[in-house]
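Once you've had a glance at the structure underneath, I'll fire off some questions.
Note that one protein chain of the assembly has been removed; the remaining protein chains are unaltered in position.
Entry: chain A
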Amino acid sequence: MTYKIELDSDYRKNLSVFLIKDVQNAAEIKEMVVKGTLDCCVIKPTLIIHPFQIAVAANKAVISKMQDKMTTKTLHTEILYNLSTSRNITQSLMKFGVGESDKNMLVGVIEESGEDRTDNVLSHFKGIISPIEELPKFSDTALIKKTYKIKDSELAVSTLTDSVVTRIATRDFTSV
């Protein structure tokens, strides 16, 4: 139903990912996230093939933060930046973050182990929380392949998820 995993064991943080449909207050959510009053990362589901993709980006963001090496200002923008192949921060946030008219969104919450604030975060969304298993209905495979520049010849030897996470892991020193 939900996706929850432990990130790098050095930092004792967990990531939960939720799929929310028919969100009525995208503009409000966006404003709260930008202001920092809502502590979560909101992502366009069209560009996500599997929650593991967010896990790899979020894990990298947490490690960068702990090593004081973040490219962007907050952990949540860092996740969006990591997801993108671009070095342009604004473009990355626009591309992977939700827009004011978006209805469907993925919400990533990073918590200290033992902490539980997901209910509080989710209570701000006026929408339907759906099983994460429904994500494939929202992923746009063609757009993901185009965004990460993945050709069919590569998909003969790798899953799309593996190809995407390999690019996220190497994004800082490869030009795809």
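Please note the rule applied: contacts are C-beta pairs under 8 Å (C-beta built on N, C-alpha and C of every residue); 3 or more make two chains touch, one makes a residue touch a chain; residues count from 1.
In the analysis below, contacts and distances are computed from a predicted model.
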- What is the protein name, per UniProt, of the chain that does not appear here: "Putative methylase", "non-specific serine/threonine protein kinase", "GTPase-activating protein GYP5" or "Prefoldin subunit 6"? "non-specific serine/threonine protein kinase"
- Note on the structure: Among A:T37, A:Q67 or A:S123, contact with the omitted chain is made only by A:Q67
- Query: Among A:V23, A:V56, A:M105 or A:L135, which residue is in touch with the absent chain?
  - Reply: A:V56
- Task: Go through chain A and note every residue touching the omitted chain.
- Result: 5-10, 52, 55-56, 59-60, 63, 67, 151, 153-154, 156-158, 162-163, 165-167, 169-170, 172-174
